[in-house]
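Starting off with a structure, shown below.
Removed from the display is one protein chain of the complex; every other protein chain stays in position.
Per-chain numbering from 1; labels A, B and C assigned in written order.
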Amino acid sequence: MMEIVPDLVKLLRAVRLVIFDFDGVFTDNTVLVSQDGNESVRCWRSDGLGISRLRSIGIETLIISTEANPVVTVRANKLKMACKQAVEDKAQAVLQACMDLGVHPTETAFIGNDINDIAALKSVGLPIAVADAYPEVFAHVAYRTTKPGGYGAVREICDLIFHAKEDTLDLVGIYAA
Amino acid sequence: MMEIVPDLVKLLRAVRLVIFDFDGVFTDNTVLVSQDGNESVRCWRSDGLGISRLRSIGIETLIISTEANPVVTVRANKLKMACKQAVEDKAQAVLQACMDLGVHPTETAFIGNDINDIAALKSVGLPIAVADAYPEVFAHVAYRTTKPGGYGAVREICDLIFHAKEDTLDLVGIYAA
Amino acid sequence: MMEIVPDLVKLLRAVRLVIFDFDGVFTDNTVLVSQDGNESVRCWRSDGLGISRLRSIGIETLIISTEANPVVTVRANKLKMACKQAVEDKAQAVLQACMDLGVHPTETAFIGNDINDIAALKSVGLPIAVADAYPEVFAHVAYRTTKPGGYGAVREICDLIFHAKEDTLDLVGIYAA
Partner (left out) sequence: MMEIVPDLVKLLRAVRLVIFDFDGVFTDNTVLVSQDGNESVRCWRSDGLGISRLRSIGIETLIISTEANPVVTVRANKLKMACKQAVEDKAQAVLQACMDLGVHPTETAFIGNDINDIAALKSVGLPIAVADAYPEVFAHVAYRTTKPGGYGAVREICDLIFHAKEDTLDLVGIYAA
């Protein structure tokens, strides 16, 4: 880790749209598979408070997922978030979302955990990886969370952006990736 | 951590009512989300023995939860505990519970894990945070458990109060937050 | 931990009956509680191989549980083990099982994890605690497993007894509690 990068604060303050990969970001990247074919994923209760605080200051949020899976819909609905599933090309989906919402990619954050997120990470102003992402991802991000996916990573990102926007960010211990 | 605070023992002995937040206290703060929308949470079997020992010496217990969720009802029923859900203002709910039960707030413990518990923690005589609470919470508590939420934190608190009341508390290794 | 106690090997060789507590021994002591009231517990796949090897050399096994819970029945059936549930007095249940099977308590092992197992542990020749048992338990056991409950503790005990009986025990790293 490098020393704190003032640019990171600038990037956080510029954010108007936050786009999340689902598995490994909202979840711990495991899936519970039952014998009758039902899938369940493990999420972090405190993510909800972070997402709703972002909403309260007008930040747009979106979940993008490669797979079409009802569990993503269920979680997105619970968090009152929009989601796009069965996304073949995440970078393209990011750009489309920016256009739809009238937000510039430089004002957009993308959070991923695996190599199929790299193109999307390269397409935004604030690329972020969860603490336990695949190592190939870290070369392409401006920030690596301290919390793993499914254990507070989403909340951590929400808190960073919220406090940067509100000018209440505690810079101690915040480093660029 | 500071050295053991004799006041902590006094506070433990004074307790007549113990109020718990649910997610992150009775659970590890994760939620299992199934594709059909069913939610499950992970609890600690040995909490039950602690709660029933508190009951056996006349201590009142209560669960307070922001969200209205059937899983809280299920767990509270299993532990034979009262619960209040869909609570917007936890501090207000704590005071109401004190009035209903005729217990003074200084004789009340509240256990939380997140920033939306801070007002409630400030309103009671014995504010407690679980080991893995959000760091902002620790400034407002008299005790931080050694066990994380969902992995023995509730039992630990029950044991502390039980042994303080019974005068069998082993003070070795007990420190104020 | 003390140095290896030759008596431990003797105790292992004498065992004809192994009685297990369920929660915290066969499981990691958590319970998954769903919103419709269904409970699930987390078990270790490799316990099965250990139990079946004990059976193959004529060792009796039994699960004793305080609570009456269908999940215990389900797991016991899967492992082809007998189980007694809704047991108020575990020590009494241990002695009864010894009588029923014609095995002396000194030829019996009991494995527990919490303070309500202490009386049963005191009643047998080979009292064992899982690695992550409540500390009060350790004063009453001859062996503490290296693996936690639900993560190989049962298999470890089965392997120890099996290899002691077969005279293939690798004593390196085996210590009394």
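As a convention for this text, contacts are C-beta pairs under 8 Å (C-beta built on N, C-alpha and C of every residue); 3 or more make two chains touch, one makes a residue touch a chain.
These figures come from a predicted structure and were not determined experimentally.
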{"item": "Omitted chain's touching partners, listed by label", "value": "A, C"}
{"item": "Residue of C:12, C:41, C:59 or C:129 touching the missing chain in the full complex", "value": "C:41"}
{"item": "From C:49, C:99 or C:171, residue that would touch the chain that is not displayed", "value": "C:49"}
{"item": "Chain not shown: contacting residue from A:32, A:82 or A:131", "value": "A:32"}
{"item": "Contacts of chain A with the absent chain, listed as residue ranges", "value": "23-24, 27, 29-38, 40, 114-116, 134"}
{"item": "Sites on chain C contacted by the missing partner chain, in the whole complex", "value": "28, 32, 38-46, 49, 69-71, 74-75, 78, 150-151"}
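Going forward, only the chains that are shown with their structure count from here on.
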{"item": "Pairwise touch network: line, ring, star, complete, or other", "value": "line"}
{"item": "CA centroid of chain A to CA centroid of chain B, Å", "value": "31"}
{"item": "Junction residues of chain C, two or more chains touched", "value": "none"}
